[in-house]
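Data block below; observations after.
Only one protein chain is missing from this complex, and each of the others stays in its spot.
To keep things simple, chains are lettered A and B as they appear, and every chain counts its residues starting from 1.
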Amino acid sequence: MDELIRILTYVAVIASAVSGALEARKYNMDIVGATTIAYVTAFGGGTVRDLLLGRTPVFWVGDPGLTVTTLIVAFVSFYRLNLVSNNLLIVADAIGLGIFSILGATYTLQLNLSPIVAILMGVVTGIFGGVLRDLLCIRIPNVFGQSNELYATCSFVGTVIFILLNALHVNTVFASFTGAAIIFIMRLLALRFKMTLPSP
Amino acid sequence: MDELIRILTYVAVIASAVSGALEARKYNMDIVGATTIAYVTAFGGGTVRDLLLGRTPVFWVGDPGLTVTTLIVAFVSFYRLNLVSNNLLIVADAIGLGIFSILGATYTLQLNLSPIVAILMGVVTGIFGGVLRDLLCIRIPNVFGQSNELYATCSFVGTVIFILLNALHVNTVFASFTGAAIIFIMRLLALRFKMTLPSP
Partner (left out) sequence: MDELIRILTYVAVIASAVSGALEARKYNMDIVGATTIAYVTAFGGGTVRDLLLGRTPVFWVGDPGLTVTTLIVAFVSFYRLNLVSNNLLIVADAIGLGIFSILGATYTLQLNLSPIVAILMGVVTGIFGGVLRDLLCIRIPNVFGQSNELYATCSFVGTVIFILLNALHVNTVFASFTGAAIIFIMRLLALRFKMTLPSP
(Lines give C-alpha, C1' and ligand atoms only; values in the text may rest on other atoms or scores of the structure.)
Protein backbone atom coordinates (compact mmCIF):
# COMPACT_ATOMS: atom_id res chain seq x y z
CA MET A 1 0.00 0.00 0.00
CA ASP A 2 2.78 2.44 0.94
CA GLU A 3 4.65 1.51 -2.22
CA LEU A 4 1.49 2.11 -4.25
CA ILE A 5 0.99 5.54 -2.67
CA ARG A 6 4.61 6.38 -3.48
CA ILE A 7 4.23 5.44 -7.15
CA LEU A 8 1.00 7.41 -7.46
CA THR A 9 2.65 10.42 -5.82
CA TYR A 10 5.46 10.30 -8.40
CA VAL A 11 2.99 10.07 -11.30
CA ALA A 12 0.96 13.02 -10.02
CA VAL A 13 4.07 15.09 -9.25
CA ILE A 14 5.60 14.53 -12.69
CA ALA A 15 2.34 15.36 -14.47
CA SER A 16 1.98 18.59 -12.47
CA ALA A 17 5.61 19.59 -12.91
CA VAL A 18 5.31 19.39 -16.69
CA SER A 19 2.20 21.58 -16.69
CA GLY A 20 3.86 24.08 -14.32
CA ALA A 21 7.06 24.44 -16.36
CA LEU A 22 5.17 24.89 -19.64
CA GLU A 23 2.91 27.50 -18.01
CA ALA A 24 5.99 29.47 -16.89
CA ARG A 25 7.23 29.71 -20.48
CA LYS A 26 4.06 31.54 -21.50
CA TYR A 27 4.96 34.30 -19.03
CA ASN A 28 8.52 34.78 -20.33
CA MET A 29 10.05 33.42 -17.17
CA ASP A 30 13.61 32.09 -17.10
CA ILE A 31 14.60 28.60 -15.93
CA VAL A 32 14.52 29.71 -12.28
CA GLY A 33 10.92 30.83 -12.67
CA ALA A 34 10.01 27.66 -14.57
CA THR A 35 11.62 25.44 -11.94
CA THR A 36 9.92 27.29 -9.09
CA ILE A 37 6.52 27.15 -10.80
CA ALA A 38 7.07 23.44 -11.52
CA TYR A 39 7.88 22.79 -7.85
CA VAL A 40 4.91 24.85 -6.65
CA THR A 41 2.48 23.12 -9.00
CA ALA A 42 3.80 19.66 -8.19
CA PHE A 43 4.34 20.05 -4.43
CA GLY A 44 1.79 22.80 -3.62
CA GLY A 45 -1.40 20.84 -3.02
CA GLY A 46 0.24 18.14 -0.94
CA THR A 47 2.28 20.71 0.99
CA VAL A 48 -0.81 22.73 1.95
CA ARG A 49 -2.50 19.47 3.00
CA ASP A 50 0.47 18.41 5.14
CA LEU A 51 0.75 21.83 6.79
CA LEU A 52 -2.97 21.95 7.62
CA LEU A 53 -2.92 18.43 9.03
CA GLY A 54 0.34 18.96 10.91
CA ARG A 55 2.14 16.21 8.96
CA THR A 56 5.60 17.80 9.07
CA PRO A 57 8.22 17.71 7.70
CA VAL A 58 6.02 17.83 4.58
CA PHE A 59 5.89 14.87 2.21
CA TRP A 60 8.65 15.83 -0.26
CA VAL A 61 11.19 16.66 2.46
CA GLY A 62 11.42 12.99 3.38
CA ASP A 63 11.83 11.75 -0.21
CA PRO A 64 14.74 13.53 -2.00
CA GLY A 65 13.90 11.57 -5.17
CA LEU A 66 10.87 13.83 -5.63
CA THR A 67 13.05 16.95 -5.54
CA VAL A 68 15.50 15.57 -8.11
CA THR A 69 12.75 14.21 -10.36
CA THR A 70 10.89 17.52 -10.40
CA LEU A 71 14.09 19.42 -11.16
CA ILE A 72 14.86 17.17 -14.13
CA VAL A 73 11.26 17.34 -15.39
CA ALA A 74 11.33 21.15 -15.11
CA PHE A 75 14.59 21.45 -17.09
CA VAL A 76 13.49 19.04 -19.82
CA SER A 77 10.05 20.66 -20.12
CA PHE A 78 11.51 24.16 -20.25
CA TYR A 79 14.34 23.58 -22.72
CA ARG A 80 13.22 20.57 -24.76
CA LEU A 81 9.44 20.26 -24.97
CA ASN A 82 8.34 22.12 -28.05
CA LEU A 83 5.88 19.77 -29.60
CA VAL A 84 3.89 18.60 -26.61
CA SER A 85 0.42 17.61 -27.68
CA ASN A 86 -2.21 19.56 -25.81
CA ASN A 87 -4.16 16.34 -25.26
CA LEU A 88 -1.23 14.81 -23.43
CA LEU A 89 -1.11 17.77 -21.06
CA ILE A 90 -4.83 17.55 -20.37
CA VAL A 91 -4.61 13.85 -19.63
CA ALA A 92 -1.57 14.33 -17.38
CA ASP A 93 -3.31 17.09 -15.47
CA ALA A 94 -6.47 15.00 -15.00
CA ILE A 95 -4.36 12.11 -13.68
CA GLY A 96 -2.75 14.48 -11.17
CA LEU A 97 -6.13 15.84 -10.08
CA GLY A 98 -7.49 12.35 -9.45
CA ILE A 99 -4.49 11.01 -7.57
CA PHE A 100 -3.86 14.08 -5.42
CA SER A 101 -7.52 14.32 -4.37
CA ILE A 102 -7.69 10.72 -3.18
CA LEU A 103 -4.31 10.98 -1.43
CA GLY A 104 -5.53 14.09 0.43
CA ALA A 105 -8.64 12.31 1.68
CA THR A 106 -6.67 9.17 2.55
CA TYR A 107 -4.15 11.00 4.74
CA THR A 108 -6.97 12.83 6.54
CA LEU A 109 -8.79 9.59 7.34
CA GLN A 110 -5.52 8.05 8.55
CA LEU A 111 -5.50 10.73 11.28
CA ASN A 112 -9.01 9.68 12.36
CA LEU A 113 -10.44 13.06 11.39
CA SER A 114 -13.98 13.66 10.21
CA PRO A 115 -14.98 12.43 6.69
CA ILE A 116 -16.33 15.94 6.01
CA VAL A 117 -12.89 17.41 6.58
CA ALA A 118 -11.42 14.60 4.46
CA ILE A 119 -13.56 15.72 1.51
CA LEU A 120 -12.42 19.34 1.88
CA MET A 121 -8.81 18.19 2.21
CA GLY A 122 -9.15 16.02 -0.92
CA VAL A 123 -10.33 19.00 -2.96
CA VAL A 124 -7.64 21.27 -1.48
CA THR A 125 -4.90 18.75 -2.30
CA GLY A 126 -6.28 18.31 -5.80
CA ILE A 127 -6.62 21.95 -6.79
CA PHE A 128 -4.12 23.99 -4.72
CA GLY A 129 -1.07 23.17 -6.80
CA GLY A 130 -2.79 24.87 -9.73
CA VAL A 131 -4.13 27.71 -7.57
CA LEU A 132 -0.64 28.55 -6.28
CA ARG A 133 0.80 28.24 -9.82
CA ASP A 134 -1.72 30.80 -11.06
CA LEU A 135 -1.06 33.13 -8.11
CA LEU A 136 2.68 33.14 -8.87
CA CYS A 137 1.79 34.01 -12.47
CA ILE A 138 -0.44 36.82 -11.08
CA ARG A 139 -3.74 35.77 -12.56
CA ILE A 140 -7.05 34.78 -10.98
CA PRO A 141 -6.90 31.00 -10.58
CA ASN A 142 -8.35 29.21 -13.60
CA VAL A 143 -10.38 26.94 -11.41
CA PHE A 144 -12.44 29.89 -10.07
CA GLY A 145 -13.65 31.20 -13.43
CA GLN A 146 -17.26 30.89 -14.63
CA SER A 147 -16.22 29.92 -18.12
CA ASN A 148 -14.14 27.05 -16.83
CA GLU A 149 -15.18 23.43 -17.21
CA LEU A 150 -15.76 21.40 -14.05
CA TYR A 151 -12.50 20.90 -12.19
CA ALA A 152 -12.86 21.26 -8.42
CA THR A 153 -16.31 19.69 -8.87
CA CYS A 154 -14.78 16.50 -10.30
CA SER A 155 -12.42 16.35 -7.35
CA PHE A 156 -15.36 16.87 -4.97
CA VAL A 157 -17.57 14.17 -6.53
CA GLY A 158 -14.78 11.58 -6.73
CA THR A 159 -13.66 12.25 -3.17
CA VAL A 160 -17.23 11.94 -1.83
CA ILE A 161 -17.62 8.58 -3.57
CA PHE A 162 -14.26 7.43 -2.18
CA ILE A 163 -15.35 8.43 1.32
CA LEU A 164 -18.69 6.62 0.93
CA LEU A 165 -17.00 3.43 -0.30
CA ASN A 166 -14.66 3.66 2.68
CA ALA A 167 -17.59 4.04 5.07
CA LEU A 168 -19.08 0.89 3.53
CA HIS A 169 -15.79 -0.93 4.30
CA VAL A 170 -15.04 -1.55 0.65
CA ASN A 171 -11.42 -2.62 0.00
CA THR A 172 -9.22 0.51 0.23
CA VAL A 173 -7.25 -0.07 -2.96
CA PHE A 174 -10.46 -0.60 -4.91
CA ALA A 175 -12.10 2.48 -3.36
CA SER A 176 -9.03 4.60 -4.16
CA PHE A 177 -8.90 3.53 -7.79
CA THR A 178 -12.64 4.04 -8.20
CA GLY A 179 -12.47 7.54 -6.74
CA ALA A 180 -9.45 8.57 -8.81
CA ALA A 181 -10.91 7.04 -11.98
CA ILE A 182 -14.21 8.90 -11.51
CA ILE A 183 -12.34 12.21 -11.13
CA PHE A 184 -10.21 11.45 -14.18
CA ILE A 185 -13.10 10.42 -16.44
CA MET A 186 -15.46 13.15 -15.23
CA ARG A 187 -12.81 15.79 -15.90
CA LEU A 188 -12.24 14.57 -19.46
CA LEU A 189 -16.01 14.43 -20.08
CA ALA A 190 -16.41 17.95 -18.67
CA LEU A 191 -13.76 19.21 -21.09
CA ARG A 192 -15.24 17.27 -24.01
CA PHE A 193 -18.80 18.55 -23.43
CA LYS A 194 -17.82 21.96 -22.01
CA MET A 195 -19.80 21.48 -18.79
CA THR A 196 -19.94 24.47 -16.43
CA LEU A 197 -21.73 25.31 -13.19
CA PRO A 198 -24.84 27.53 -12.91
CA SER A 199 -24.26 31.28 -12.40
CA PRO A 200 -25.95 33.28 -9.62
CA MET B 1 -14.74 29.67 28.33
CA ASP B 2 -14.11 27.06 25.60
CA GLU B 3 -17.78 27.15 24.65
CA LEU B 4 -17.64 30.95 24.45
CA ILE B 5 -14.56 30.80 22.18
CA ARG B 6 -16.38 28.32 19.96
CA ILE B 7 -19.44 30.55 19.59
CA LEU B 8 -17.30 33.59 18.82
CA THR B 9 -15.35 31.58 16.24
CA TYR B 10 -18.60 30.65 14.49
CA VAL B 11 -19.81 34.27 14.46
CA ALA B 12 -16.53 35.53 13.00
CA VAL B 13 -16.34 32.69 10.45
CA ILE B 14 -19.89 33.25 9.20
CA ALA B 15 -19.39 37.03 8.92
CA SER B 16 -16.18 36.51 6.94
CA ALA B 17 -17.66 33.82 4.69
CA VAL B 18 -20.48 36.13 3.62
CA SER B 19 -18.04 38.91 2.73
CA GLY B 20 -15.81 36.45 0.86
CA ALA B 21 -18.60 34.94 -1.24
CA LEU B 22 -20.03 38.33 -2.20
CA GLU B 23 -16.55 39.56 -3.16
CA ALA B 24 -16.13 36.57 -5.49
CA ARG B 25 -19.28 37.50 -7.40
CA LYS B 26 -17.78 40.87 -8.33
CA TYR B 27 -15.00 38.99 -10.15
CA ASN B 28 -17.33 36.77 -12.21
CA MET B 29 -16.26 33.67 -10.38
CA ASP B 30 -18.41 30.53 -10.36
CA ILE B 31 -19.63 28.79 -7.20
CA VAL B 32 -16.30 26.96 -6.85
CA GLY B 33 -14.48 30.28 -6.78
CA ALA B 34 -17.02 31.77 -4.39
CA THR B 35 -16.80 28.80 -2.04
CA THR B 36 -13.00 28.84 -2.08
CA ILE B 37 -12.85 32.59 -1.45
CA ALA B 38 -15.41 32.19 1.36
CA TYR B 39 -13.30 29.46 2.97
CA VAL B 40 -10.08 31.45 2.58
CA THR B 41 -11.61 34.62 4.04
CA ALA B 42 -13.24 32.74 6.92
CA PHE B 43 -10.45 30.30 7.76
CA GLY B 44 -7.37 32.22 6.48
CA GLY B 45 -6.45 34.39 9.46
CA GLY B 46 -6.89 31.61 12.02
CA THR B 47 -5.11 29.10 9.80
CA VAL B 48 -2.04 31.32 9.40
CA ARG B 49 -2.05 31.88 13.17
CA ASP B 50 -2.26 28.13 13.89
CA LEU B 51 0.50 27.30 11.40
CA LEU B 52 2.85 29.95 12.80
CA LEU B 53 2.20 28.82 16.38
CA GLY B 54 2.43 25.13 15.51
CA ARG B 55 -1.16 24.46 16.63
CA THR B 56 -1.85 21.66 14.14
CA PRO B 57 -4.09 20.22 12.86
CA VAL B 58 -5.42 23.77 12.37
CA PHE B 59 -8.59 24.90 14.15
CA TRP B 60 -11.23 24.03 11.52
CA VAL B 61 -9.90 20.51 10.93
CA GLY B 62 -11.05 19.48 14.38
CA ASP B 63 -14.54 20.98 14.05
CA PRO B 64 -16.36 19.71 10.90
CA GLY B 65 -19.31 21.96 11.76
CA LEU B 66 -17.24 24.94 10.62
CA THR B 67 -16.66 23.36 7.22
CA VAL B 68 -20.34 22.60 6.69
CA THR B 69 -21.47 26.01 7.97
CA THR B 70 -19.09 27.87 5.68
CA LEU B 71 -20.18 25.78 2.69
CA ILE B 72 -23.86 26.57 3.34
CA VAL B 73 -23.13 30.26 3.93
CA ALA B 74 -21.14 30.40 0.68
CA PHE B 75 -23.94 28.81 -1.36
CA VAL B 76 -26.66 30.99 0.13
CA SER B 77 -24.59 34.15 -0.26
CA PHE B 78 -23.66 33.33 -3.84
CA TYR B 79 -27.07 32.26 -5.16
CA ARG B 80 -29.57 34.06 -2.91
CA LEU B 81 -28.19 37.28 -1.44
CA ASN B 82 -29.12 40.05 -3.84
CA LEU B 83 -30.30 42.76 -1.53
CA VAL B 84 -27.69 42.66 1.21
CA SER B 85 -27.44 46.05 2.83
CA ASN B 86 -23.91 47.38 2.68
CA ASN B 87 -24.19 48.41 6.31
CA LEU B 88 -24.84 44.82 7.34
CA LEU B 89 -21.66 43.70 5.57
CA ILE B 90 -19.59 46.42 7.23
CA VAL B 91 -20.91 45.49 10.67
CA ALA B 92 -20.33 41.77 10.05
CA ASP B 93 -16.79 42.41 8.90
CA ALA B 94 -16.04 44.61 11.94
CA ILE B 95 -17.35 41.87 14.25
CA GLY B 96 -15.05 39.37 12.55
CA LEU B 97 -12.07 41.72 12.85
CA GLY B 98 -12.63 42.19 16.58
CA ILE B 99 -13.20 38.55 17.44
CA PHE B 100 -10.38 37.12 15.32
CA SER B 101 -7.84 39.63 16.69
CA ILE B 102 -8.59 38.78 20.32
CA LEU B 103 -8.64 35.04 19.60
CA GLY B 104 -5.21 35.32 17.95
CA ALA B 105 -3.72 37.06 20.97
CA THR B 106 -5.44 34.65 23.38
CA TYR B 107 -4.04 31.52 21.74
CA THR B 108 -0.54 33.05 21.71
CA LEU B 109 -0.67 33.85 25.41
CA GLN B 110 -1.93 30.33 26.13
CA LEU B 111 1.39 29.06 24.75
CA ASN B 112 3.29 31.31 27.22
CA LEU B 113 4.79 33.33 24.38
CA SER B 114 5.77 36.99 24.58
CA PRO B 115 2.96 39.61 24.73
CA ILE B 116 4.71 41.43 21.86
CA VAL B 117 4.32 38.37 19.65
CA ALA B 118 0.71 38.05 20.87
CA ILE B 119 -0.04 41.55 19.54
CA LEU B 120 1.45 40.73 16.14
CA MET B 121 -0.46 37.44 16.08
CA GLY B 122 -3.70 39.24 16.96
CA VAL B 123 -3.29 41.60 14.02
CA VAL B 124 -2.29 38.76 11.67
CA THR B 125 -5.34 36.69 12.69
CA GLY B 126 -7.60 39.72 12.27
CA ILE B 127 -6.43 40.87 8.84
CA PHE B 128 -5.01 37.84 6.99
CA GLY B 129 -8.35 36.37 5.96
CA GLY B 130 -8.97 39.56 3.98
CA VAL B 131 -5.39 39.74 2.71
CA LEU B 132 -5.56 36.20 1.30
CA ARG B 133 -9.04 36.91 -0.17
CA ASP B 134 -7.63 39.91 -2.02
CA LEU B 135 -4.59 37.95 -3.23
CA LEU B 136 -6.83 35.26 -4.73
CA CYS B 137 -8.74 38.06 -6.50
CA ILE B 138 -5.34 39.41 -7.73
CA ARG B 139 -5.51 42.86 -6.25
CA ILE B 140 -3.31 44.67 -3.75
CA PRO B 141 -4.87 43.99 -0.34
CA ASN B 142 -7.37 46.69 0.62
CA VAL B 143 -5.87 47.00 4.05
CA PHE B 144 -2.52 48.24 2.62
CA GLY B 145 -3.90 51.21 0.67
CA GLN B 146 -3.35 54.83 1.70
CA SER B 147 -6.94 55.79 0.97
CA ASN B 148 -8.23 53.06 3.25
CA GLU B 149 -9.79 53.83 6.62
CA LEU B 150 -8.12 52.41 9.71
CA TYR B 151 -8.38 48.62 9.73
CA ALA B 152 -5.21 46.90 10.92
CA THR B 153 -4.77 49.89 13.25
CA CYS B 154 -8.06 49.10 15.03
CA SER B 155 -6.94 45.49 15.45
CA PHE B 156 -3.59 46.70 16.81
CA VAL B 157 -5.08 49.15 19.33
CA GLY B 158 -7.70 46.70 20.61
CA THR B 159 -5.19 43.88 20.94
CA VAL B 160 -2.73 46.09 22.85
CA ILE B 161 -5.49 47.07 25.31
CA PHE B 162 -6.48 43.42 25.70
CA ILE B 163 -2.84 42.50 26.46
CA LEU B 164 -2.54 45.33 28.98
CA LEU B 165 -5.74 44.30 30.78
CA ASN B 166 -4.42 40.75 30.88
CA ALA B 167 -1.11 41.90 32.35
CA LEU B 168 -3.12 43.71 35.06
CA HIS B 169 -4.85 40.38 35.84
CA VAL B 170 -8.27 41.69 34.83
CA ASN B 171 -10.87 38.93 34.33
CA THR B 172 -10.18 37.27 30.95
CA VAL B 173 -13.75 37.33 29.66
CA PHE B 174 -14.05 41.02 30.48
CA ALA B 175 -10.68 41.80 28.89
CA SER B 176 -11.64 39.88 25.74
CA PHE B 177 -14.98 41.66 25.33
CA THR B 178 -13.38 45.05 25.98
CA GLY B 179 -10.66 44.43 23.38
CA ALA B 180 -13.09 43.13 20.74
CA ALA B 181 -15.56 45.96 21.42
CA ILE B 182 -12.86 48.62 21.05
CA ILE B 183 -11.82 47.14 17.69
CA PHE B 184 -15.45 46.97 16.55
CA ILE B 185 -16.36 50.53 17.59
CA MET B 186 -13.08 52.07 16.41
CA ARG B 187 -13.51 50.45 13.00
CA LEU B 188 -17.04 51.83 12.61
CA LEU B 189 -15.90 55.30 13.74
CA ALA B 190 -12.96 55.17 11.30
CA LEU B 191 -15.37 54.40 8.46
CA ARG B 192 -17.84 57.07 9.59
CA PHE B 193 -15.22 59.81 9.84
CA LYS B 194 -12.95 58.55 7.04
CA MET B 195 -9.87 58.40 9.27
CA THR B 196 -6.59 57.47 7.57
CA LEU B 197 -2.92 57.25 8.56
CA PRO B 198 -0.27 59.88 7.73
CA SER B 199 1.65 59.44 4.46
CA PRO B 200 5.46 59.51 4.25
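Quick note on the criterion: a contact is a pair of C-beta atoms (placed from the backbone, for glycine too) under 8 Å apart; a residue touches a chain by one contact, two chains touch by 3 or more.
All of these numbers come straight from a predicted model, not from anything done at the bench.
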*So which of B:I7, B:L88, B:I116 or B:A167 would be touching the chain we can't see?*
B:I116
_Positions on subunit A contacted by the hidden chain, ascending_ = 24-25, 27-33, 36-37, 39, 47, 51, 56-58, 60-62, 64, 67-68, 78-79, 135-138
_Sites on subunit B contacted by the missing partner chain, in the whole complex_ = 51-54, 56, 108, 111, 113-114, 116-117, 120-121, 131, 135, 138-141, 143-146, 148, 151-153, 196-200
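Everything below uses one rule, namely that only the chains that are shown with their structure count from here on.
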*Averaged over CA atoms, how far is the centre of subunit A from the centre of subunit B? Could you give it in whole Å?*
29
